[in-house]
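Report on one structure; see the data block that follows.
All protein chains but one are shown in place.
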Amino acid sequence: MKKKRVAVLGATGIAGQQFVAALANHPWLELRRLAASERSAGKRYGDALRDASSGQVRWWADGEPPAQFLDIVVEDGPALNVSDVDIVFSAVEADVARILEPKYAATTAVLSTASAFRYEDDIPLLLPGVNMDHASLVKLQQKNRGWKGFILPQPNCTVTGLAITLRPLHDRFGVKRVSMVSMQGISGAGRSPGVAALDSIDNIIPYIPKEEDKVRREARKLLGKAHARGITDADIEVSSTCTRAAVLEGHTEVVSVELAKPATVAQVAETFRKAGAKIAKLGLPSMPAELIKVHDDPFRPQPRLDRDAGGGMTTSVGRIREEPLYKNGVKYILLSHNTKMGAAKGTILVAEYLMQQKIL
Amino acid sequence: MKKKRVAVLGATGIAGQQFVAALANHPWLELRRLAASERSAGKRYGDALRDASSGQVRWWADGEPPAQFLDIVVEDGPALNVSDVDIVFSAVEADVARILEPKYAATTAVLSTASAFRYEDDIPLLLPGVNMDHASLVKLQQKNRGWKGFILPQPNCTVTGLAITLRPLHDRFGVKRVSMVSMQGISGAGRSPGVAALDSIDNIIPYIPKEEDKVRREARKLLGKAHARGITDADIEVSSTCTRAAVLEGHTEVVSVELAKPATVAQVAETFRKAGAKIAKLGLPSMPAELIKVHDDPFRPQPRLDRDAGGGMTTSVGRIREEPLYKNGVKYILLSHNTKMGAAKGTILVAEYLMQQKIL
Amino acid sequence: MKKKRVAVLGATGIAGQQFVAALANHPWLELRRLAASERSAGKRYGDALRDASSGQVRWWADGEPPAQFLDIVVEDGPALNVSDVDIVFSAVEADVARILEPKYAATTAVLSTASAFRYEDDIPLLLPGVNMDHASLVKLQQKNRGWKGFILPQPNCTVTGLAITLRPLHDRFGVKRVSMVSMQGISGAGRSPGVAALDSIDNIIPYIPKEEDKVRREARKLLGKAHARGITDADIEVSSTCTRAAVLEGHTEVVSVELAKPATVAQVAETFRKAGAKIAKLGLPSMPAELIKVHDDPFRPQPRLDRDAGGGMTTSVGRIREEPLYKNGVKYILLSHNTKMGAAKGTILVAEYLMQQKIL
Partner (left out) sequence: MKKKRVAVLGATGIAGQQFVAALANHPWLELRRLAASERSAGKRYGDALRDASSGQVRWWADGEPPAQFLDIVVEDGPALNVSDVDIVFSAVEADVARILEPKYAATTAVLSTASAFRYEDDIPLLLPGVNMDHASLVKLQQKNRGWKGFILPQPNCTVTGLAITLRPLHDRFGVKRVSMVSMQGISGAGRSPGVAALDSIDNIIPYIPKEEDKVRREARKLLGKAHARGITDADIEVSSTCTRAAVLEGHTEVVSVELAKPATVAQVAETFRKAGAKIAKLGLPSMPAELIKVHDDPFRPQPRLDRDAGGGMTTSVGRIREEPLYKNGVKYILLSHNTKMGAAKGTILVAEYLMQQKIL
């Protein structure tokens, strides 16, 4: 695969750092430009990572900041030159994304972790193994907006594992109702400094603003059908309660599903095990061997033991049982890595798919 | 109220220590005897609390071991003399309870945190504000078994807050289906040494053996109807997933309920606020001012902020909202203190009620 | 004691909230005014406590925000009217303190948790049981600066327990060298949002900027001698390493001391037990029964078990043993509550002392 040249927007925040880390030795992608807020513009990336008051290098991704990128001079986000890059990975907040992403999309592909454009009719959310056929909307988007590039936002990290597990159930048995309770890792709270330790240790925070609405809207869109004029959401009732637990990384979700057709526990497990078989064959560098790993041990998945399965790209499922509350009910627990598959690495996997499909 | 004399069985374990702590300055109850396993028998209580290998005093209840009890010589459980006590508070494991509790019940009231006898037809579970009328079964039990005393087991700590909140909903609107997901505190795992720190920090354990079955059976029994020949369980479908979180104390539970009749969020909140009004008037020393406290702030309840409400005897509820999955659906989050209302202090409150009602 | 009227400056931050909480039912002090930054000015205190983006009430002190103060309208710090108050408790950051505190001190007593004026020659640090005689410098300060009021800064929360334990050793045996390693609670990091959970869980942060220099300077000043022209620092070498641990509240400090004269472990323990006897007799409302509590159990003190000793005002000491590195060496571990004795409640205790001594 001929390498594509990329820029990372919002490169000093948690999500941006994860892009940078994931691009360090990527076989198909070459990091060329970094942009951040005005405060960082003009500094070496290595210096821009330092906390202004303490001088401490703040790095939340795995390992150390990649040495090969430390000398890149950070550009000011609004002035980022995209003429010589093929892809902009955007990791800015929604309000900034709303202004900057269309500007770059005029000429260039923008893949984003921001929520700004997730709910527009001609802008699909893409999730590997779930709805890659929605990529067909890129053309509609370009036509509607007169862009040469496009915007592809990544779905919320909490809906990632949910949609990955619902998709094969929906295809085989039909999904009618979904109840979900999450215990989310604190890194999902996003940008520095995130959740305060005073709120997190020995505690659970029972509310994450806007999260439950995002889960519902994005699950229905991801499981929906793409057609010439947009996406028709799946007609599935989704109700969730999202909480924050004292877990560093990994979102645990307890899921109950009403199916349209009867399914045994063994059939559900088999369905999960086969999920993603098609995309797994494409040879994408970030694609894990298993999209979903099924545990028989009822004490799994656990965030600390299982979040890094498949390099953080595998959704782990356990405790598959009948759900007696519904006629054709099934329940299970899933674990998804919110800052790997649910963030930068997930977006990069989408980019790989688009390259492989020659959409990019 | 004339004081009753009490013994605590299993006095060196976590649950037993909590009885001892709660009895330290109790206005109606006077601790006379302590019993534990053979290993502790014959030692001063203060010495029996020491870890055999390290010599460390192990005390998990609030504050320090009460000085006035440290010189009581611990008796061997099977040989405990109950001739001069009115109540035995039993905090032993189920297998020991199955042998010892009937022995004492022959002559004496036994109030127990053990699960051994929870599922017998003539043995009620009593929970203040929920089903104190089930106390009428004591007579049946005595007749059936030829006992002068009786056994009253406390329900499981995970069902406590659930039943306390379901009862007023059931009385007013009718409860048909209940879905519950718990994030339980680690002290609920019971006896020393409990959950290993290696399993708990930065983690969630997705399974607690037998817990979900207990929740279902005990919720249906607690909400059932007592009659001359026993208890008819409430015809409510209860489905739960019980997990262990990195929280020291306090069980958080996310609850979805299908009601028989429509109820607005405001009506549900009002129903919770009025719960327990009757028992609150009886002047029982351990009864909190509010059986249920309703929070409007969506960030509450939180275990660390709210578990000690009402001295750990109040169930805190928040995030009351419609549950779109059901026709007359409501959902909420509750927090209950598993080692206060859900353990020794809850059992002591039952004893107070029985004294006030002259059953004891 | 006739009540004094007080204002709290910086009332919405962590330290300010702790003043507010401690003043809720204070027998000698009456809260009249609250001030904070411009952002809060003009709002009810209850509203000013809400987080701007989420609407969540943020309260880090014990219990709930005191109902009787919620309707006080918060004033803008620089415009606070102090004409009808006797004391300003200041809980602002150092840079703000440097500007506002002298302004109020022109007419009014200012007791502050800020570090701005800690190192001026005519401004003593006062710590109960350690150096209350340094209060004599108030007159010098007023003369030097032409103030009717004065500024009394509270020492850093990390030096509190250290100075409290060194003082009686210094008086009896002479202290020559002190080595200290702290494991500090995260609430000591001060203002919202404090330490990020991502940095704290499963971790130790080995550095707290400026802390070690503060410990050295303030310990030497606290143990120094007040005279007509200022304070002569104690000639003690103090070397520390300050770290942040995954503990919510309470600073644990491992201390090694070289004494001028030999002291047995028993003598050291006795010296600690007798510390503060003089001030304990004055009947000050916030003074604990024991200034220092000595534990014989080597597993104590522990932050979670011992930080609330004496209402958070007692320093707990354990593991007293010989320090073989020095000729007359002793070592021990201490625990001090950083947001009680080390913050607002400690400052209030100083105010009580000044009232009792008629300095205020």
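Lettered A, B and C in written order, each chain numbered from 1.
Everything that follows uses one rule, which is that a contact is a pair of C-beta atoms (placed from the backbone, for glycine too) under 8 Å apart; a residue touches a chain by one contact, two chains touch by 3 or more.
None of these values were measured; they are calculated from a predicted model.
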Residue among C:Gln56, C:Thr108, C:Thr252 or C:Thr314 that touches the chain left out of view: C:Thr252
Per the touch definition above, residue among C:Ser54, C:Gln142, C:Thr241 or C:Gln267 touching the missing chain: C:Thr241
Of B:Leu31, B:Ile186 or B:Leu354, the one touching the omitted chain in the full complex: B:Ile186
Hidden partner chain, residues of chain B it touches: 53-54, 60, 186-187, 192-202, 209, 246, 248
Missing-partner contacts on chain A, residue numbers: 54, 56-57, 201-202, 297-299
For chain C, residues in touch with the removed chain: 177, 179, 181, 183, 199, 202-207, 237, 239, 241, 243, 245-248, 252, 254, 256, 298-305, 318-319, 323-325, 331, 333
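Following the convention adopted for this analysis, only the chains that are shown with their structure count from here on.
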Relative orientation of copies chain B and chain C, as a Cα rotation angle in degrees, nearest 5: 180
Chain A-chain B separation of Cα centroids, rounded to whole Å: 42
Euclidean distance of C-alpha centroids - chain B vs chain C, Å: 41
Where chain B touches two or more other chains, by residue: 202, 298-299
